[in-house]
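The complex appears here minus one protein chain, its other protein chains still in place.
To keep things simple, chains are lettered A and B as they appear, and every chain counts its residues starting from 1.
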Amino acid sequence: MIEPLFLEGVIKILFVFVLISAALIISTRSLASVLTTYTVQSFLLAAVSFLLYLMEGKSELLLLAGLTLASKVLLIPHFIKRIEEKIKISRDLNFTYLEPTTSLLLSIGLILLSYAFLSRVFEAFALSKLFFFGAVIGLSLTLMGMLVMFSRRKVITKALGYLSMENGVLMFGIFVTELPFILEILIIIDLIILVLLTSILAVGLDSSIEEYRKKIRRLQVWNGGEAL
Amino acid sequence: MNTSFLLFALLNPAFALLAAPLYMALIRKVKAYAQGRKGPKLFQVYYDLRKLMHKEAVYSPTSSWVMRLTPCLNLTALLACSLFVPLIFVPEPAGGFGNVIVFLYLLALERFFTALSGLDAGSAFGGMGSSRSMSLAAVIEPTMVVAFAALAFVLKSLNLHEMFALTAGSLLPASPTLVLVSISLFIILIVETGRLPVDNPATHLELTMINEAMILEQTGKNLALLELAHAIKQLLLMGVLINTILPIGLSAEADAGKIAVSALLFLLKAGVLAVVIGLFESALAKMRLFRLPAFYMMAFFFSALTILIEVFA
Partner (left out) sequence: MLEALAYGAVFALVSGTVLPLLYRSKNARQASFGLSLISSVLLLGFAGTVLYTGKEPSFPAFGFLPGLDFTLAADRLTAGFVLLIAAVLPGVSIYSLEYTEHAKSEARKALQAALTSLFVLAMLLVVLAGNMVGFLIFWEIMSLSSLLLVLHDYSSEENKKAGFFYFVMTNISTTFLFLGFISLYRLTGSAEFGPLEYPAGALTLPFLCLFIGFGVKAGLVPFHKWLPYAHPAAPSNISALMSGVMLKVAIYGFLRFLLAAASPELWWGVLILIAGSLSALFGVIYALKESDIKRLLAYSSIENIGIIFIGIGLYVIFRVEGLETLALMSLAGACFHAFNHALFKSLLFLCAGSVVHATGTRNIEAFGGLVKTMPATSALFLIGSVSIAALPPANGFAGELLLYQAFFQASALSANPLLTVFMVIALSSFALTGALAAALFVKLFGITCLALPRSEESRLAEEVEKPMLFGPAVPAVLCILTGIFSKQILSLAGWDIEFPDLLLLGLLLAFIYAALFLAVRAKTEIPDRISETWGCGFPALTPSTEYSSAGFSEPLVMIFKSIYRTRIVHRPEYFDGQESLFKNGHVEIRLLRFFEEYLYIPPALAIDSLSKRVAKLQNGKLDSYVLYAFLAVLTLIIATGVLV
(Lines give C-alpha, C1' and ligand atoms only; values in the text may rest on other atoms or scores of the structure.)
Protein backbone atom coordinates (compact mmCIF):
# COMPACT_ATOMS: atom_id res chain seq x y z
CA MET A 1 0.00 0.00 0.00
CA ILE A 2 1.35 3.40 -0.94
CA GLU A 3 1.25 6.15 1.62
CA PRO A 4 -1.68 8.55 1.02
CA LEU A 5 0.44 11.57 1.95
CA PHE A 6 2.92 10.69 -0.75
CA LEU A 7 0.09 10.24 -3.26
CA GLU A 8 -1.28 13.62 -2.26
CA GLY A 9 2.12 15.14 -2.93
CA VAL A 10 2.27 13.59 -6.37
CA ILE A 11 -1.25 14.79 -7.16
CA LYS A 12 -0.26 18.31 -6.16
CA ILE A 13 2.63 18.18 -8.59
CA LEU A 14 0.32 16.90 -11.30
CA PHE A 15 -2.00 19.84 -10.60
CA VAL A 16 0.77 22.24 -11.43
CA PHE A 17 1.56 20.43 -14.63
CA VAL A 18 -2.10 20.44 -15.63
CA LEU A 19 -2.15 24.22 -15.23
CA ILE A 20 1.14 24.55 -17.06
CA SER A 21 -0.28 22.56 -19.93
CA ALA A 22 -3.25 24.91 -20.04
CA ALA A 23 -0.86 27.86 -20.09
CA LEU A 24 1.07 26.27 -22.92
CA ILE A 25 -2.11 25.84 -24.93
CA ILE A 26 -2.66 29.57 -24.48
CA SER A 27 0.78 30.59 -25.60
CA THR A 28 2.27 27.99 -27.93
CA ARG A 29 2.37 28.89 -31.59
CA SER A 30 3.05 25.55 -33.20
CA LEU A 31 -0.14 23.57 -33.77
CA ALA A 32 1.61 20.25 -33.34
CA SER A 33 2.85 21.37 -29.92
CA VAL A 34 -0.62 22.51 -28.90
CA LEU A 35 -1.94 19.08 -29.76
CA THR A 36 0.87 17.35 -27.88
CA THR A 37 0.20 19.58 -24.90
CA TYR A 38 -3.46 18.67 -24.99
CA THR A 39 -2.59 15.00 -25.12
CA VAL A 40 -0.26 15.37 -22.17
CA GLN A 41 -2.92 17.29 -20.27
CA SER A 42 -5.44 14.52 -20.81
CA PHE A 43 -2.86 11.99 -19.76
CA LEU A 44 -2.22 13.95 -16.60
CA LEU A 45 -5.91 13.91 -15.89
CA ALA A 46 -6.04 10.19 -16.36
CA ALA A 47 -3.09 9.90 -13.99
CA VAL A 48 -4.80 12.07 -11.40
CA SER A 49 -7.90 9.97 -11.45
CA PHE A 50 -5.83 6.79 -11.27
CA LEU A 51 -3.97 8.10 -8.23
CA LEU A 52 -7.25 9.08 -6.64
CA TYR A 53 -8.42 5.54 -7.23
CA LEU A 54 -5.38 4.31 -5.34
CA MET A 55 -6.25 6.69 -2.51
CA GLU A 56 -10.00 6.21 -2.36
CA GLY A 57 -10.47 2.82 -3.94
CA LYS A 58 -13.61 3.76 -5.89
CA SER A 59 -13.70 1.70 -9.03
CA GLU A 60 -15.44 4.46 -11.01
CA LEU A 61 -12.25 6.43 -10.83
CA LEU A 62 -10.33 3.62 -12.44
CA LEU A 63 -12.98 3.42 -15.13
CA LEU A 64 -12.74 7.13 -15.69
CA ALA A 65 -8.97 6.95 -15.97
CA GLY A 66 -9.24 4.22 -18.57
CA LEU A 67 -11.92 6.07 -20.50
CA THR A 68 -9.92 9.29 -20.53
CA LEU A 69 -6.87 7.46 -21.66
CA ALA A 70 -8.69 5.78 -24.50
CA SER A 71 -10.68 8.73 -25.76
CA LYS A 72 -8.62 11.81 -25.00
CA VAL A 73 -5.11 10.53 -25.08
CA LEU A 74 -5.45 8.19 -28.03
CA LEU A 75 -8.57 8.70 -30.10
CA ILE A 76 -9.18 12.44 -30.26
CA PRO A 77 -5.54 13.47 -30.72
CA HIS A 78 -5.34 10.91 -33.48
CA PHE A 79 -8.29 12.50 -35.28
CA ILE A 80 -6.94 15.99 -34.87
CA LYS A 81 -3.56 14.92 -36.02
CA ARG A 82 -5.11 13.68 -39.20
CA ILE A 83 -6.80 17.04 -39.68
CA GLU A 84 -3.54 18.85 -39.09
CA GLU A 85 -1.82 16.72 -41.65
CA LYS A 86 -4.52 17.47 -44.18
CA ILE A 87 -4.76 21.23 -43.74
CA LYS A 88 -1.06 21.82 -44.10
CA ILE A 89 -0.77 24.69 -41.68
CA SER A 90 1.54 24.19 -38.80
CA ARG A 91 1.30 27.42 -36.84
CA ASP A 92 -1.27 29.70 -35.32
CA LEU A 93 0.46 33.04 -34.91
CA ASN A 94 -2.40 35.43 -34.48
CA PHE A 95 -4.01 36.45 -31.25
CA THR A 96 -7.11 38.51 -30.71
CA TYR A 97 -7.63 40.71 -27.66
CA LEU A 98 -4.83 39.17 -25.62
CA GLU A 99 -1.17 38.56 -26.23
CA PRO A 100 0.18 35.35 -24.66
CA THR A 101 2.05 37.21 -21.92
CA THR A 102 -1.07 39.07 -20.85
CA SER A 103 -3.11 35.87 -21.03
CA LEU A 104 -0.69 34.17 -18.67
CA LEU A 105 -0.94 37.00 -16.17
CA LEU A 106 -4.69 36.89 -16.53
CA SER A 107 -4.63 33.13 -15.93
CA ILE A 108 -3.02 33.65 -12.55
CA GLY A 109 -5.83 36.08 -11.85
CA LEU A 110 -8.39 33.49 -12.96
CA ILE A 111 -6.95 30.90 -10.59
CA LEU A 112 -7.20 33.37 -7.72
CA LEU A 113 -10.73 34.25 -8.74
CA SER A 114 -11.75 30.60 -8.83
CA TYR A 115 -10.22 30.12 -5.43
CA ALA A 116 -11.99 33.10 -3.94
CA PHE A 117 -15.28 32.11 -5.55
CA LEU A 118 -15.19 28.46 -4.62
CA SER A 119 -14.08 29.12 -1.07
CA ARG A 120 -17.33 31.08 -0.66
CA VAL A 121 -19.43 28.42 -2.36
CA PHE A 122 -17.96 25.45 -0.55
CA GLU A 123 -17.89 27.05 2.85
CA ALA A 124 -20.64 24.73 4.04
CA PHE A 125 -19.17 21.56 2.56
CA ALA A 126 -16.35 19.95 4.44
CA LEU A 127 -14.08 19.25 1.50
CA SER A 128 -10.52 18.28 2.23
CA LYS A 129 -7.88 20.75 1.13
CA LEU A 130 -6.73 18.61 -1.73
CA PHE A 131 -10.22 18.04 -3.07
CA PHE A 132 -11.07 21.68 -2.76
CA PHE A 133 -7.96 22.68 -4.63
CA GLY A 134 -8.72 20.08 -7.29
CA ALA A 135 -12.04 21.83 -7.82
CA VAL A 136 -10.27 25.17 -8.06
CA ILE A 137 -7.93 23.78 -10.70
CA GLY A 138 -10.86 22.32 -12.57
CA LEU A 139 -12.68 25.63 -12.65
CA SER A 140 -9.59 27.58 -13.64
CA LEU A 141 -8.83 25.08 -16.37
CA THR A 142 -12.32 25.61 -17.73
CA LEU A 143 -11.86 29.37 -17.69
CA MET A 144 -8.45 29.13 -19.30
CA GLY A 145 -9.93 26.96 -22.02
CA MET A 146 -12.45 29.70 -22.70
CA LEU A 147 -9.59 32.17 -22.81
CA VAL A 148 -8.01 30.08 -25.55
CA MET A 149 -11.26 30.01 -27.45
CA PHE A 150 -11.50 33.74 -27.75
CA SER A 151 -7.85 34.70 -27.93
CA ARG A 152 -6.64 32.32 -30.62
CA ARG A 153 -7.56 32.78 -34.25
CA LYS A 154 -7.43 29.41 -35.94
CA VAL A 155 -10.45 27.20 -35.52
CA ILE A 156 -8.35 24.19 -34.77
CA THR A 157 -6.78 25.91 -31.79
CA LYS A 158 -10.21 27.01 -30.68
CA ALA A 159 -11.32 23.38 -30.82
CA LEU A 160 -8.36 22.38 -28.70
CA GLY A 161 -9.25 25.16 -26.30
CA TYR A 162 -12.72 23.71 -26.06
CA LEU A 163 -11.33 20.27 -25.40
CA SER A 164 -9.07 21.65 -22.70
CA MET A 165 -12.08 23.37 -21.19
CA GLU A 166 -13.89 20.08 -21.15
CA ASN A 167 -10.92 18.59 -19.34
CA GLY A 168 -11.51 21.25 -16.72
CA VAL A 169 -15.11 20.14 -16.33
CA LEU A 170 -13.92 16.57 -15.91
CA MET A 171 -11.43 17.62 -13.27
CA PHE A 172 -14.06 19.56 -11.40
CA GLY A 173 -16.29 16.54 -11.63
CA ILE A 174 -13.69 14.17 -10.24
CA PHE A 175 -13.13 16.28 -7.20
CA VAL A 176 -16.58 17.57 -6.40
CA THR A 177 -19.58 15.89 -7.90
CA GLU A 178 -20.96 12.42 -7.44
CA LEU A 179 -19.19 10.18 -9.87
CA PRO A 180 -21.64 7.98 -11.79
CA PHE A 181 -23.65 11.01 -12.77
CA ILE A 182 -20.73 12.95 -14.10
CA LEU A 183 -19.41 9.90 -15.84
CA GLU A 184 -22.47 9.71 -18.05
CA ILE A 185 -22.41 13.38 -18.81
CA LEU A 186 -18.80 13.20 -19.74
CA ILE A 187 -19.26 10.38 -22.14
CA ILE A 188 -22.02 12.31 -23.85
CA ILE A 189 -19.89 15.41 -24.08
CA ASP A 190 -17.03 13.41 -25.46
CA LEU A 191 -19.27 11.95 -28.10
CA ILE A 192 -20.45 15.40 -29.07
CA ILE A 193 -16.91 16.54 -29.46
CA LEU A 194 -16.16 13.54 -31.62
CA VAL A 195 -19.10 14.30 -33.84
CA LEU A 196 -18.08 17.93 -34.04
CA LEU A 197 -14.56 17.04 -34.95
CA THR A 198 -15.53 14.60 -37.64
CA SER A 199 -17.85 17.16 -39.20
CA ILE A 200 -15.01 19.65 -39.21
CA LEU A 201 -12.90 16.97 -40.74
CA ALA A 202 -15.45 16.46 -43.49
CA VAL A 203 -15.52 20.16 -44.36
CA GLY A 204 -11.79 20.40 -44.26
CA LEU A 205 -10.99 23.49 -42.36
CA ASP A 206 -7.63 25.06 -42.57
CA SER A 207 -7.84 28.62 -41.50
CA SER A 208 -9.56 31.35 -39.54
CA ILE A 209 -13.28 31.50 -38.86
CA GLU A 210 -14.02 33.92 -41.70
CA GLU A 211 -12.46 31.70 -44.31
CA TYR A 212 -14.08 28.70 -42.72
CA ARG A 213 -17.48 30.26 -43.17
CA LYS A 214 -16.76 30.95 -46.80
CA LYS A 215 -15.74 27.41 -47.28
CA ILE A 216 -18.81 26.06 -45.59
CA ARG A 217 -21.00 28.28 -47.71
CA ARG A 218 -19.30 27.16 -50.82
CA LEU A 219 -19.85 23.57 -49.90
CA GLN A 220 -23.49 24.34 -49.06
CA VAL A 221 -23.17 22.70 -45.69
CA TRP A 222 -24.64 25.49 -43.69
CA ASN A 223 -25.81 28.96 -44.57
CA GLY A 224 -24.69 30.61 -41.41
CA GLY A 225 -27.95 32.52 -41.01
CA GLU A 226 -27.19 34.80 -43.93
CA ALA A 227 -28.38 34.78 -47.46
CA LEU A 228 -25.80 33.58 -49.86
CA MET B 1 31.53 32.88 14.52
CA ASN B 2 31.88 29.21 15.22
CA THR B 3 34.53 26.75 14.12
CA SER B 4 32.14 24.94 11.82
CA PHE B 5 31.55 28.15 9.88
CA LEU B 6 35.22 29.10 9.79
CA LEU B 7 36.08 25.72 8.34
CA PHE B 8 33.29 26.20 5.81
CA ALA B 9 34.54 29.67 4.93
CA LEU B 10 37.91 28.18 4.04
CA LEU B 11 36.81 25.02 2.28
CA ASN B 12 33.70 25.99 0.36
CA PRO B 13 35.12 28.91 -1.68
CA ALA B 14 38.25 26.90 -2.42
CA PHE B 15 36.14 23.98 -3.58
CA ALA B 16 33.99 26.26 -5.74
CA LEU B 17 37.05 27.91 -7.23
CA LEU B 18 38.64 24.61 -8.12
CA ALA B 19 35.61 22.68 -9.30
CA ALA B 20 33.77 25.40 -11.24
CA PRO B 21 35.76 25.29 -14.52
CA LEU B 22 35.33 21.53 -14.74
CA TYR B 23 31.60 21.84 -15.37
CA MET B 24 32.02 24.52 -18.00
CA ALA B 25 34.13 22.02 -19.89
CA LEU B 26 31.82 19.10 -19.19
CA ILE B 27 28.81 20.90 -20.63
CA ARG B 28 30.82 21.78 -23.72
CA LYS B 29 31.87 18.17 -24.03
CA VAL B 30 28.29 16.92 -23.81
CA LYS B 31 27.19 19.44 -26.43
CA ALA B 32 30.03 18.38 -28.68
CA TYR B 33 29.04 14.73 -28.36
CA ALA B 34 25.46 15.62 -29.15
CA GLN B 35 26.68 17.28 -32.33
CA GLY B 36 28.85 14.32 -33.23
CA ARG B 37 32.14 15.99 -32.36
CA LYS B 38 34.71 14.85 -29.89
CA GLY B 39 34.83 18.10 -27.95
CA PRO B 40 37.50 19.63 -25.76
CA LYS B 41 39.35 17.84 -22.99
CA LEU B 42 37.73 17.83 -19.58
CA PHE B 43 40.45 20.07 -18.20
CA GLN B 44 40.55 22.38 -21.20
CA VAL B 45 38.99 25.30 -19.33
CA TYR B 46 41.76 25.11 -16.70
CA TYR B 47 44.39 25.26 -19.45
CA ASP B 48 42.59 28.18 -21.06
CA LEU B 49 42.43 30.07 -17.81
CA ARG B 50 46.10 29.47 -17.14
CA LYS B 51 47.01 30.67 -20.59
CA LEU B 52 44.90 33.79 -20.20
CA MET B 53 46.41 34.53 -16.80
CA HIS B 54 49.83 34.73 -18.39
CA LYS B 55 48.71 37.15 -21.08
CA GLU B 56 48.77 40.91 -20.74
CA ALA B 57 45.60 42.95 -20.45
CA VAL B 58 44.80 45.21 -23.39
CA TYR B 59 42.73 48.26 -22.64
CA SER B 60 40.99 50.58 -25.03
CA PRO B 61 42.09 54.24 -24.70
CA THR B 62 38.40 55.05 -24.25
CA SER B 63 38.02 52.83 -21.23
CA SER B 64 38.37 54.01 -17.67
CA TRP B 65 38.96 52.58 -14.23
CA VAL B 66 35.50 51.00 -14.33
CA MET B 67 36.81 48.43 -16.77
CA ARG B 68 39.93 47.82 -14.69
CA LEU B 69 37.91 47.47 -11.50
CA THR B 70 35.28 45.05 -12.79
CA PRO B 71 37.15 41.71 -13.23
CA CYS B 72 38.47 41.57 -9.68
CA LEU B 73 35.23 42.93 -8.29
CA ASN B 74 33.16 40.27 -10.04
CA LEU B 75 35.28 37.44 -8.79
CA THR B 76 35.17 39.02 -5.33
CA ALA B 77 31.38 39.10 -5.41
CA LEU B 78 31.18 35.50 -6.55
CA LEU B 79 33.68 34.28 -3.97
CA ALA B 80 31.60 36.04 -1.34
CA CYS B 81 28.56 34.32 -2.82
CA SER B 82 30.26 30.97 -2.41
CA LEU B 83 29.94 31.48 1.35
CA PHE B 84 26.18 31.48 0.92
CA VAL B 85 25.63 28.16 -0.82
CA PRO B 86 26.78 25.04 0.98
CA LEU B 87 28.40 22.72 -1.54
CA ILE B 88 30.41 20.31 0.59
CA PHE B 89 28.75 20.56 3.99
CA VAL B 90 26.21 22.72 5.77
CA PRO B 91 27.79 24.84 8.51
CA GLU B 92 26.06 26.40 11.46
CA PRO B 93 24.90 29.78 10.19
CA ALA B 94 26.89 32.80 11.35
CA GLY B 95 26.95 36.52 10.76
CA GLY B 96 24.05 36.58 8.35
CA PHE B 97 25.93 34.62 5.70
CA GLY B 98 23.51 32.50 3.79
CA ASN B 99 20.82 35.17 3.65
CA VAL B 100 19.09 34.41 0.39
CA ILE B 101 18.41 38.06 -0.49
CA VAL B 102 22.01 39.08 0.05
CA PHE B 103 22.96 36.18 -2.20
CA LEU B 104 20.67 37.38 -4.98
CA TYR B 105 21.91 40.94 -4.69
CA LEU B 106 25.55 39.92 -4.76
CA LEU B 107 24.74 38.34 -8.10
CA ALA B 108 23.13 41.66 -9.07
CA LEU B 109 26.33 43.46 -8.05
CA GLU B 110 28.27 41.29 -10.45
CA ARG B 111 25.77 41.93 -13.24
CA PHE B 112 25.76 45.68 -12.63
CA PHE B 113 29.50 46.06 -12.99
CA THR B 114 29.74 43.68 -15.94
CA ALA B 115 27.15 45.82 -17.71
CA LEU B 116 29.01 49.02 -16.87
CA SER B 117 32.29 47.64 -18.14
CA GLY B 118 30.46 46.64 -21.32
CA LEU B 119 29.62 50.28 -21.90
CA ASP B 120 33.05 51.52 -20.91
CA ALA B 121 35.01 50.83 -24.07
CA GLY B 122 32.50 52.66 -26.22
CA SER B 123 32.00 49.78 -28.59
CA ALA B 124 28.50 49.20 -29.92
CA PHE B 125 28.77 45.51 -29.07
CA GLY B 126 29.44 46.18 -25.43
CA GLY B 127 26.55 48.60 -25.22
CA MET B 128 24.25 46.12 -26.89
CA GLY B 129 25.29 43.38 -24.50
CA SER B 130 24.78 45.58 -21.45
CA SER B 131 21.42 46.79 -22.63
CA ARG B 132 20.15 43.30 -23.39
CA SER B 133 21.61 41.75 -20.30
CA MET B 134 20.13 44.35 -17.95
CA SER B 135 16.75 44.24 -19.70
CA LEU B 136 16.48 40.49 -19.59
CA ALA B 137 17.79 40.38 -16.04
CA ALA B 138 15.04 42.79 -15.09
CA VAL B 139 12.37 40.58 -16.61
CA ILE B 140 13.65 37.36 -15.03
CA GLU B 141 14.08 38.96 -11.60
CA PRO B 142 10.45 38.44 -10.45
CA THR B 143 10.70 34.74 -11.33
CA MET B 144 13.98 34.46 -9.51
CA VAL B 145 12.75 36.19 -6.38
CA VAL B 146 9.48 34.27 -6.34
CA ALA B 147 11.30 30.96 -6.80
CA PHE B 148 13.60 31.73 -3.90
CA ALA B 149 10.64 32.99 -1.89
CA ALA B 150 8.97 29.65 -2.56
CA LEU B 151 12.08 27.94 -1.27
CA ALA B 152 11.94 30.13 1.82
CA PHE B 153 8.21 29.40 2.19
CA VAL B 154 8.65 25.65 2.08
CA LEU B 155 11.81 25.43 4.16
CA LYS B 156 10.66 28.13 6.60
CA SER B 157 13.85 30.13 6.69
CA LEU B 158 15.56 33.08 5.02
CA ASN B 159 18.97 31.53 5.33
CA LEU B 160 20.25 29.09 2.73
CA HIS B 161 22.35 27.31 5.34
CA GLU B 162 19.35 26.78 7.60
CA MET B 163 17.24 25.69 4.65
CA PHE B 164 19.71 23.08 3.51
CA ALA B 165 20.42 21.94 7.03
CA LEU B 166 16.78 20.89 6.95
CA THR B 167 17.07 18.94 3.71
CA ALA B 168 20.61 17.66 4.25
CA GLY B 169 21.05 13.93 4.20
CA SER B 170 17.53 12.98 3.20
CA LEU B 171 17.07 10.89 0.12
CA LEU B 172 14.09 12.64 -1.35
CA PRO B 173 13.15 16.31 -1.37
CA ALA B 174 11.49 17.36 1.86
CA SER B 175 8.23 18.35 0.22
CA PRO B 176 6.64 17.71 -3.19
CA THR B 177 6.57 21.44 -3.76
CA LEU B 178 10.34 21.38 -3.80
CA VAL B 179 10.24 19.34 -6.99
CA LEU B 180 8.36 22.22 -8.57
CA VAL B 181 10.72 24.80 -7.11
CA SER B 182 13.61 22.91 -8.62
CA ILE B 183 12.12 23.22 -12.08
CA SER B 184 12.00 27.00 -11.59
CA LEU B 185 15.53 26.90 -10.28
CA PHE B 186 16.63 25.00 -13.36
CA ILE B 187 15.18 27.66 -15.64
CA ILE B 188 16.88 30.34 -13.55
CA LEU B 189 20.15 28.45 -13.84
CA ILE B 190 19.81 28.39 -17.62
CA VAL B 191 18.91 32.06 -17.82
CA GLU B 192 21.46 33.36 -15.35
CA THR B 193 24.37 31.51 -16.89
CA GLY B 194 23.43 32.67 -20.36
CA ARG B 195 22.69 29.34 -21.96
CA LEU B 196 20.43 28.30 -24.80
CA PRO B 197 17.64 29.13 -25.53
CA VAL B 198 18.27 32.50 -23.86
CA ASP B 199 21.81 33.26 -24.85
CA ASN B 200 24.41 31.26 -26.69
CA PRO B 201 27.70 30.96 -24.82
CA ALA B 202 29.45 29.58 -27.89
CA THR B 203 28.74 32.40 -30.29
CA HIS B 204 30.48 35.58 -31.24
CA LEU B 205 27.89 36.71 -33.72
CA GLU B 206 26.64 40.18 -32.89
CA LEU B 207 22.97 39.37 -33.29
CA THR B 208 22.92 36.60 -30.74
CA MET B 209 25.42 37.68 -28.14
CA ILE B 210 24.37 38.90 -24.76
CA ASN B 211 26.85 37.94 -22.10
CA GLU B 212 29.74 37.48 -24.51
CA ALA B 213 29.16 40.93 -25.97
CA MET B 214 29.67 42.62 -22.62
CA ILE B 215 33.06 41.02 -22.03
CA LEU B 216 34.19 41.33 -25.64
CA GLU B 217 36.67 44.06 -24.77
CA GLN B 218 38.12 42.19 -21.82
CA THR B 219 41.42 40.52 -22.43
CA GLY B 220 44.10 38.39 -20.84
CA LYS B 221 44.07 38.02 -17.10
CA ASN B 222 40.93 40.14 -16.80
CA LEU B 223 39.06 37.81 -19.10
CA ALA B 224 40.31 34.88 -17.07
CA LEU B 225 38.92 36.42 -13.88
CA LEU B 226 35.57 37.09 -15.50
CA GLU B 227 35.34 33.59 -16.95
CA LEU B 228 36.18 32.14 -13.58
CA ALA B 229 33.53 34.29 -11.91
CA HIS B 230 31.00 33.09 -14.46
CA ALA B 231 31.94 29.47 -13.84
CA ILE B 232 31.56 29.91 -10.09
CA LYS B 233 28.17 31.52 -10.57
CA GLN B 234 27.08 28.50 -12.56
CA LEU B 235 28.39 26.09 -9.96
CA LEU B 236 26.67 27.92 -7.11
CA LEU B 237 23.32 27.97 -8.86
CA MET B 238 23.80 24.29 -9.63
CA GLY B 239 24.55 23.81 -5.95
CA VAL B 240 21.28 25.45 -4.91
CA LEU B 241 19.38 23.24 -7.31
CA ILE B 242 21.15 20.05 -6.26
CA ASN B 243 20.69 20.73 -2.56
CA THR B 244 17.00 21.29 -3.17
CA ILE B 245 16.14 18.32 -5.29
CA LEU B 246 18.77 15.74 -4.40
CA PRO B 247 20.23 16.50 -0.99
CA ILE B 248 21.36 12.93 -0.43
CA GLY B 249 24.79 12.71 1.15
CA LEU B 250 25.07 16.39 1.99
CA SER B 251 26.67 16.47 5.42
CA ALA B 252 25.45 18.77 8.16
CA GLU B 253 28.48 18.11 10.33
CA ALA B 254 32.00 19.44 10.01
CA ASP B 255 33.58 16.01 10.11
CA ALA B 256 36.52 15.26 7.81
CA GLY B 257 35.25 11.93 6.54
CA LYS B 258 31.74 13.15 6.00
CA ILE B 259 32.93 16.25 4.20
CA ALA B 260 34.98 14.15 1.83
CA VAL B 261 32.03 11.89 1.03
CA SER B 262 29.79 14.91 0.67
CA ALA B 263 32.21 16.67 -1.69
CA LEU B 264 32.67 13.58 -3.83
CA LEU B 265 28.94 13.04 -4.05
CA PHE B 266 28.48 16.67 -4.98
CA LEU B 267 31.02 16.37 -7.79
CA LEU B 268 29.08 13.38 -9.05
CA LYS B 269 25.67 15.00 -8.80
CA ALA B 270 26.91 18.19 -10.42
CA GLY B 271 28.34 16.04 -13.20
CA VAL B 272 24.92 14.51 -13.83
CA LEU B 273 23.33 17.96 -13.78
CA ALA B 274 25.94 19.26 -16.21
CA VAL B 275 25.10 16.43 -18.60
CA VAL B 276 21.43 17.31 -18.29
CA ILE B 277 22.19 20.96 -19.03
CA GLY B 278 24.31 19.98 -22.03
CA LEU B 279 21.55 17.80 -23.43
CA PHE B 280 18.95 20.48 -22.72
CA GLU B 281 21.02 23.02 -24.62
CA SER B 282 21.55 20.64 -27.51
CA ALA B 283 17.84 20.05 -27.82
CA LEU B 284 16.91 23.71 -28.16
CA ALA B 285 17.48 26.50 -30.61
CA LYS B 286 18.18 30.09 -29.61
CA MET B 287 15.01 32.06 -29.07
CA ARG B 288 14.39 35.43 -30.63
CA LEU B 289 15.20 38.18 -28.16
CA PHE B 290 11.68 39.54 -27.92
CA ARG B 291 10.20 36.07 -27.63
CA LEU B 292 12.08 35.66 -24.38
CA PRO B 293 9.71 37.65 -22.14
CA ALA B 294 6.96 35.14 -22.99
CA PHE B 295 9.33 32.33 -22.02
CA TYR B 296 10.15 34.10 -18.78
CA MET B 297 6.46 34.65 -18.21
CA MET B 298 6.00 30.89 -18.45
CA ALA B 299 8.74 30.46 -15.85
CA PHE B 300 7.08 33.06 -13.66
CA PHE B 301 3.73 31.33 -14.05
CA PHE B 302 5.41 28.17 -12.86
CA SER B 303 6.99 29.71 -9.77
CA ALA B 304 3.79 31.54 -8.92
CA LEU B 305 1.83 28.27 -9.19
CA THR B 306 4.29 26.63 -6.88
CA ILE B 307 3.52 29.19 -4.24
CA LEU B 308 -0.22 28.94 -4.90
CA ILE B 309 -0.03 25.19 -4.34
CA GLU B 310 2.01 25.66 -1.20
CA VAL B 311 -0.44 28.20 0.18
CA PHE B 312 -3.75 26.79 -1.00
CA ALA B 313 -3.38 23.02 -0.99
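FYI, contacts are C-beta pairs under 8 Å (C-beta built on N, C-alpha and C of every residue); 3 or more make two chains touch, one makes a residue touch a chain.
Just so we're clear, the structure is a prediction, and the values are computed from it rather than from any experiment.
Only one of the listed residues, B:Leu7, B:Leu109 or B:Ile248, touches the absent chain: B:Leu109.
The omitted chain makes contact with just one of the residues B:Leu7, B:Cys72 or B:Met287: B:Cys72. Counting over the whole complex, chain A has residues 102, 108, 112, 115-116 touching the chain that is not drawn.
The missing chain lies against chain B, touching residues 53-66, 72-73, 75-77, 79-80, 83, 95-97, 99-102, 105-106, 108-109, 111-112, 115-116, 119-124, 126-128, 130-132, 134-146, 148-149, 152-153, 156, 158, 216-217, 221, 225, 289-290, 293, 300, 304, 307-308, 310-312.
Operating definition for what follows: only the chains that are shown with their structure count from here on.
Once the centre of each chain is set as its mean CA position, chain A and chain B turn out to be 37 Å apart. Chain A makes touch with chain B in their complex at residues 9-10, 12-13, 15-16, 19-20, 23-24, 27, 100-101, 104-105, 107-108, 111-112, 115, 129-130, 132-133, 136. Interface residues of chain B, counted against chain A in their complex, comprise 175-177, 179-180, 293-294, 297-298, 300-302, 304-306, 308-309, 312-313.
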